[in-house]
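Quick notes on the structure that follows.
Subset of chains shown; positions unchanged.
Going by the order they are written in, the chains are A, B and C; count residues from 1 in each one.
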Amino acid sequence: MSLKFKAKDVRGIFNIMPTPATADATRWDCVDSVDYEESARIVNMLIDNHVDAILTNGTFGECASLTESEWRKFNQTVITTANGRVPVFSGATTLNTRDTISRSREMMDMGATGLFLGRPMWQEMDEDAIVGYYSDIAEALPDAPIIVYDNPEAFKGKLTPKTYGRLAKIPNIVASKYISVGPQYLADVAAAGDNIVIMPLDSDWYFAWKWAPEKAKATWTGSGNCGMAPLLALKHAIETGDDTLARTITLELRDAYKTLFPRGSFHEFSIYNVQIEKARFNAAGLVKAGPCRPPYNRVPEEITKGAVTTGQKYAALQEKYASN
Amino acid sequence: MSLKFKAKDVRGIFNIMPTPATADATRWDCVDSVDYEESARIVNMLIDNHVDAILTNGTFGECASLTESEWRKFNQTVITTANGRVPVFSGATTLNTRDTISRSREMMDMGATGLFLGRPMWQEMDEDAIVGYYSDIAEALPDAPIIVYDNPEAFKGKLTPKTYGRLAKIPNIVASKYISVGPQYLADVAAAGDNIVIMPLDSDWYFAWKWAPEKAKATWTGSGNCGMAPLLALKHAIETGDDTLARTITLELRDAYKTLFPRGSFHEFSIYNVQIEKARFNAAGLVKAGPCRPPYNRVPEEITKGAVTTGQKYAALQEKYASN
Amino acid sequence: MSLKFKAKDVRGIFNIMPTPATADATRWDCVDSVDYEESARIVNMLIDNHVDAILTNGTFGECASLTESEWRKFNQTVITTANGRVPVFSGATTLNTRDTISRSREMMDMGATGLFLGRPMWQEMDEDAIVGYYSDIAEALPDAPIIVYDNPEAFKGKLTPKTYGRLAKIPNIVASKYISVGPQYLADVAAAGDNIVIMPLDSDWYFAWKWAPEKAKATWTGSGNCGMAPLLALKHAIETGDDTLARTITLELRDAYKTLFPRGSFHEFSIYNVQIEKARFNAAGLVKAGPCRPPYNRVPEEITKGAVTTGQKYAALQEKYASN
């Protein structure tokens, strides 16, 4: 085993970028919907603003709705632009093991630091199937660090502590992108041990840190696309143990996110995940995420409105912390 | 509009065939996992035994876990072998609209009668998204008849009567593969009107027919792969109005299926849909469905045992009705 | 065993009556909220119009929100008024076994034909607890016929076929008030055998009869409170095998009930079960059900509106069939 990126390297702000779309990306007959120039610009902007790692092609990164060639060319752009300045984890979730392995191999050959991998979701997977899936990938790509994507809505079920315990024995798996910090978090962290860093969402980071200060070393976010300043301030506060400031920024983030989850429901959010995230990125004004690709290109107006409000409120925070 | 296959043509037994697998299909490094010879043999067997239509690549047809090239070559084999003797509906469900359109176009160009289409399932889709998705496909392929795949577990939600009403206005959609006949069935049938034939499962067919005799003109099944005889007997009984016989065969089917659904739960069945169906086809002895492709290649033993029992009990029915 | 009312006696229309309320019944300081005169009048009206049996104090009969003395006096009124002309099944569901037994004993002593019993619902009960509960009651009251109240929302779970099989061995249990006829109905009926008559709702009766003509001998309803005529017509059609008429009336009932279930959801209906049912009875105009007792005395206006529409539409059916 010679992983170049290990659990101990999972530190700070892991930002997932969108896949910027051309104006006609919403049409079924669009052939190449990616705005590659904007893609490169976002990578540079994130790096210039001290992101710790870049992830591509989760849910709002439209892993599902890119064609294979768009996906390939987009990741090539990101990896080439990053050029080793920060780690890049490429999303390569597909409908099955073999496709994920072949796409993953492409990414590693292309120079990705590692992989950002959810699981096939046509059939719900039981524990054995989940562990088997990641084990197969690890066997196929022994040198590829993996960030597990733990999204109960997308992949039909939350990873259990027992599953985390088994995944922790697969050396490739270094981190997981985690959903809300609640009763199960401590059990998951305990099961993951030192082998997998469980990364909470930015607005949960402080609360995870209060509960498990040794474990909460990194956060995942999409808000870096709306401005890195509040996140950097939060990171600094947590790393220096400034409880009051960390709490203040966290509450500001939470206030900004109030309208992100329709009726406060993660389930409802998940029905419009792509549409909501792209709308808020666009509203914040720093990146041109563009429109959404089909079939996730329709959305009720009130949902968009909430997303736009969130983006605007975050932009105000960005202004505040950028000028500090 | 010039559909060559219309709602009025949806009659009788629509059998979904498996995608026969080679012995090493369960491995992540298997390159071509399809047993094409057996695929052709199954098509011939079904046609020789009076199937009304053949469908490919739903859930147990492993749409999710075939590589694109396997999928292409397999459908080519099926279409070529069928050679117009019965309609063939090719499964082309992918993670997004554009991929489904391009695959659908290939199938139609290859000579498929029509398409068998579920919907993208990374994000749950609301009514507008569902209607938009099928509308986009219809716009792209105005001559392609479509059988909608209505599976609430696979696609994160059951179609509602309101959605059926809207889908009924898309001329391409001629039928739907339907899940259990219960309280919502009548509302769905009413909404679908004469434009979409709602096809219940074989063991629900009789009960659908009792409730809606004018509408229950066809059934979907996978049991044709275990023998067409009981299905033909059932079809004949229903078409000739032989209530007693139709009921008898239905209860026999239901008895055979008793162990198909673990703990009687469709949700639990759905976690092992591929594994269960292939195990019962193999156990019935008429087709060599082979092992399951990753990631759906692991399954608890007791689940397999139930599936095998089902296959064996069906085989006994096949023997009984084949000799009639 | 010498049950005076057995499963074979469960035939026809079992109507649950409301517990008519005085104008101030909605207040927490109301001492006696029952309109006894109207209670007696309803009993007479139902009997005059050929109801087959009367049930009291299920959910909309406000078993939960009567004081014990109101409950006692109300049932006394019903039993005395009926005076043996039709069987009366008194509701005596409480929070525990012993209270239900002592109330049940009172009712039997008072002259009730039998009991209408849900189960304690503070804790969800498993199969053993359910069977144990009804067994205890049967042991305490060996001569009391029991109609089981099978309401998954009120009592935190649907009876399973296995539970029906075990309940069928308790001689006292003669019938069950059943929720929607769907996939589980046939298994429940098979498990119940000849010992328990599963009674579907009036608008499901026809469909139950189509599936299980030998078993669907009775229906439960609350619509007798809005007029017995459509129900008598339906009963006659089913008993004489007039399929077309039975279906026609059923579809008319279903059309009338369209706005009864908010958004078509039984769960949402259950949040306002009392409020909805009393509003529709009042709107139909034949009985004065009066206002709702606390804590179920608040209800969103749009919910009431749907209930009123249902009552009015049923009243039109009553007029139609009464004049036939």
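Going forward, a contact is a pair of C-beta atoms (placed from the backbone, for glycine too) under 8 Å apart; a residue touches a chain by one contact, two chains touch by 3 or more.
Computed from a prediction, not measured in an experiment: that's the story for all the values here.
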| item | value |
| --- | --- |
| Identical protein chains across the whole complex (3 displayed) | 4 |
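The rule is short, and it goes like this: only the chains that are shown with their structure count from here on.
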| item | value |
| --- | --- |
| Touch-based graph of the chains, sorted into line, ring, star, complete or other | line |
| Between chain C and chain B, distance of the C-alpha-averaged centres to the nearest whole Å | 41 |
| Interchain centroid distance [CA atoms averaged], chain A/chain B, Å | 36 |
| Mean-CA-position distance for chain C and chain A (Å) | 53 |
| Junction residues of chain A - those touching two or more other chains | none |
| Parts of chain A lying in touch with chain B, wherever the complex brings them together | 28-30, 59, 63-67, 94-99, 101-102, 119-126, 128-129, 132-133, 136-137, 139-140, 153-154, 156, 270-274, 293-298, 300 |
| Parts of chain C lying in touch with chain B, wherever the complex brings them together | 180-183, 186-187, 204, 207, 210-211, 264 |
